[in-house]
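Can you keep this structure in mind? I'll have questions shortly.
What you see is the complex with one protein chain gone and the rest in place.
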Amino acid sequence: MEVGKLIKIIFLGVLNVVFIWTALFLYSSQAYWVLLLLLLGAALVNFVFISEKAYPYRYLLPATFFMVLLVVYPIVYTVYISLTNYGTGNILSKEQAVAQLQERSILDTEAGNYAYQAYRDGQGQLHFVFTSPGGELFLGYAGGLTPVQEGDPRLVELEGFTELTRADLVRATNEISALSFSLDEGRQLRMRNINSFGVYRQQYEYYPERDELLDLETGTTYRSVQGYFQAPDGTRLTPGFREVIGFQNFRKLFTNPQVTGPFLRVFVWTIQWALLSVGCTFAVGLFLALLLNDPHLRFRRFYRSVLILPYAVPAFISALIWRGLFHTELGVINQILKATIGSGVPWLQDPVWAKVALVILNLWLGFPYMMIVCLGALQSINSEMYEAAVVDGASTWQQFYHITLPLLMVSVAPLLIASFSFNFNNFSVIYLLTRGRPPIVNAQTPAGHTDILISYTYRLAFESGRGVDYGLASAVTLVIFLITGAITFLNFRFTGALEEVRKNV
Amino acid sequence: MYRKHSFFRALWRHAVLLFFVVFALFPILWVISASFNPANTLVGQRLIPSNPSLDNYREIFTSEQYPIALWIKNSVVIGLITSTLVVILTAFAAYAFSRFRFKGRRTGLFASLLIQVFPQMLAAVSIYLLVLSIGRLVPALGINTHAGLIMVYLGGAMGVNAWLMKGYFDTIPSSLEESAMIDGASPFQAFYMIILPLARPILAVIFLLQFIGTYSELILASVLISSSEKYTLAVGLQLFIHDQYASRWGVFAAASVLGALPIVLLFMFLQKYLVTGLTTGAVKG
Partner (left out) sequence: MKRLATICLVLVLAAVLSLPAAASVPGELLIWTDGERAPVLTEVAKSFVGEYGITVRIQELPFGDIRDNLAIVAPTGEGPDIIIGAHDWLGQLVTDGLIEPIDIEDPSLFLSSGLDAFTWGGQYYGIPYAIESIGLFYNKDLVGEDGVKSFEELIEISEGLQAQGIYGLVLPQPDPYHTFPFFSILGGYVFGMDDQGVLDPLDVGLANEGGVAGFEFFQELMDAGIIARATPYDTMMSLFKEGQAATMMTGPWAFGDVRAAGVNYGFTQIPSYKGQYGKPFLGAQGFMVSSFSENKMLANIFLNEFVATTETMLAIYEGDPRPTAFLPAAEIINEDPDMRGVMEAASTAVPMPAIPAMNSVWTAWSDAIELVINQQSTPKAAIENAVELIVQTIKDSM
């Protein structure tokens, strides 16, 4: 057998061992659906590696595996969440909320504390002797209580068993706290702390058939409505629970004025931001590339190496540095401005100036890239065309407009569109320079003047002072996904069309 | 007449270029200067510090509360491992897309491009829970592990990277592999011994782009890593300087200088591949 085949068999063998191991783990965790998926996946992998027809897919498998696990699954999850009310106030599942409410018991403080002794018999069963506040003795065993008098033979029997010391009690706490003893009409004796038992009454009873919760004390019925148990008069029980609420988040996004207002503003600025970023960096980059393309220019290599430097500094470091430079009181830029024109500018506090600061930062970060790209594209333009044009008497501007620009756009257009898309979602720059601030007043959801869609969504989901709203955030995420997906889609259609043009030139 | 004209033209060109040189360099020079300024505050900065010292740099290596040097090391290691793995994964996938004809080829490539457009950072909650579950199976890949973080980054390997690489592979004539296969080589051997060496430029570009991206990634790293000594530089630096500009500027500047160094070095090392890689791969030839 050749080496190649041997390697393949060993590799497949190892993979299958991993599958089996994971399958066992999933089975023991009772994650049956995931287990099913795993088995399907394992079958697929084995098929791909055994069948000769599936040869190409072997190359795709590793990258696709990671993509499906870490991108596709989160997308599906996000879709699911966007259809629920998951967020502050609705964190638990319904079962968990019901369980908590049912566990809720009212401590009868007037009944007082019951001291106790615990004993373990030969079979490991626990026996208790309770002393009520009034001095009465009770025998506790298997959930039942029996009143006894001093000297009762059953008490004597207990002395044959092992009495639990304090340390033993602590170690057995979980066991003991799970026990309850019926005292009378709905009252139970349960462990209150290490030293005593208390008298508890259950507060709520759940009726699954009617999906209602009954308050045993007041008699109020609570119906399950939109993630809360609600009484007829509107009061809600906490905790709430997460529930699928359909397209409500989307509806809120597009119809609730306090959500739509900021959303639209942020959306408009996001588009402006992306356009400005691409526009400015491209304009400057092209301009510099045209200058540097001139073979007569001296020190070209010096200029090129220096001008490329901003691109080599990681964006997050640059953003933080510029934030220090734009510091209103102590930043260098304002120091220089104060010295030259007499006053500084409230860079990060004023809505308009903050935007200007962002554009300047992005220009600094992005012009080198555009410069390189344009240089490369310029160099690929056939110089014969220029010679022909000069012969025809074309001016520099005409040469630029009719030859350089169109040919340039063919190579560069897809990159411009990609840059638009990138800046549309350029979280780091916005977050690190301004954090989206200054804030828009009167917005129900936390939006700032310099927030772009993605930073707005991030703050909605993770930094909202009024609690997190994962449902709404997921809805916005999907909207962002659709928009950028559409842009990408159009980009590639467009590029395809341009390709045809190029071939015909 | 011609010469004089030429002189003025050259003059304004150089003036403009110098303006942009200043624009490009001034933050960098300022930060380098601040890194040597022991005063550590934003107040009263000058371009050449009056008494330069290495205090700020020392602080980076010795501070217990903010182990910045450690953060830099973390980012570099994670970046190198992620980029290597991404290049490998993508190369395999791109080879398949470029050389084989199979069902779902075009749609697959297109679909993976569109899927990758999804802003992974916004699904941080689902990724957190996912890594939590994976961590139960394989503790080495759980929450607060570098391996887990790398794994999450690998999800984004295929996508634009694969498309760029495929574009480059397309420019390599298949006649070379064909003759190799006639001589008895398997497609894999052709891939490994012929295509890969020829594709060095695009491999270098993808490696560099991925390294820069991973090095700068902020959100997923802050969600998945919770102990201070495991932070990446992006996460740690951001926490360090948050609203403390006035009093930590010096150390921050030193951290910026050292922190930018790995990428600058990598950049210079791979510079020659950059222009060719970027334009050739992007333009389907």
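Letters A and B mark the chains in the order given here, with residues in each chain numbered from 1 onward.
Keep this in mind: contacts are C-beta pairs under 8 Å (C-beta built on N, C-alpha and C of every residue); 3 or more make two chains touch, one makes a residue touch a chain.
What you see is a predicted model, and the numbers here were worked out from it, not measured in a lab.
J.: In the full assembly, spell out which visible chains the left-out chain is touching.
T.: Within the full complex, the chain left out of view touches A, B.
J.: Sort through A:K8, A:R120 or A:R192 and give me the one touching the missing partner chain.
T.: Hidden-chain contact among the options goes to A:R192.
J.: Please identify which residue in A:V45, A:L61 or A:A97 touches the non-displayed chain.
T.: A:A97
J.: Touching the hidden chain in the complete assembly: which of A:Q30, A:T255 or A:T340 does that?
T.: That would be A:Q30, which touches the missing chain.
J.: Name, in rising order, the residues on subunit A that touch the hidden chain in the full complex.
T.: Listed in rising order, the touching residues are 29-34, 36-37, 40, 72-73, 76-77, 80, 88-89, 91-93, 96-97, 100, 167, 170-171, 173-174, 176-177, 191-194, 238-240, 258, 328-330, 349, 438-439, 441-442, 444, 446, 462, 464-468.
J.: Since one chain has been left out of the picture, which residues of subunit B touch it in the full complex?
T.: 41-43, 103-104, 125, 128-129, 132-133, 136, 226-228, 239, 243-247
The working rule: only the chains that are shown with their structure count from here on.
J.: Can you work out the whole-Å distance between the CA centroids of subunit A and subunit B?
T.: Subunit A and subunit B have C-alpha centres separated by 22 Å.
J.: Enumerate the contact residues on subunit B facing subunit A in the complex.
T.: Checking each residue of subunit B against subunit A gives 10, 13-14, 16-17, 20-21, 23-25, 27-28, 30-31, 41-43, 45, 89-90, 92-93, 95-96, 100, 102, 105, 108, 110, 112-127, 130, 136-137, 151-152, 154-160, 162, 186-188, 212, 215-216, 218-219, 234, 237-238, 241, 245-246, 249, 252-253, 256, 259-260, 263-264, 267-268, 274-276, 278-279, 282-284.
J.: Under the definition above, what is the set of subunit A residues touching subunit B in their complex?
T.: 4, 22, 25, 29, 55-57, 59-60, 62-64, 66-67, 69-75, 77-78, 81, 284, 288, 291-292, 294, 296-299, 303, 306-307, 309-318, 320-325, 327, 330-332, 335, 364, 367-368, 372-373, 375-377, 380, 410-411, 414-415, 418, 421, 425, 427-428, 431-432, 454, 457-458, 461-462, 470, 473-474, 477, 480-481, 484-485, 488-489, 492, 495, 499
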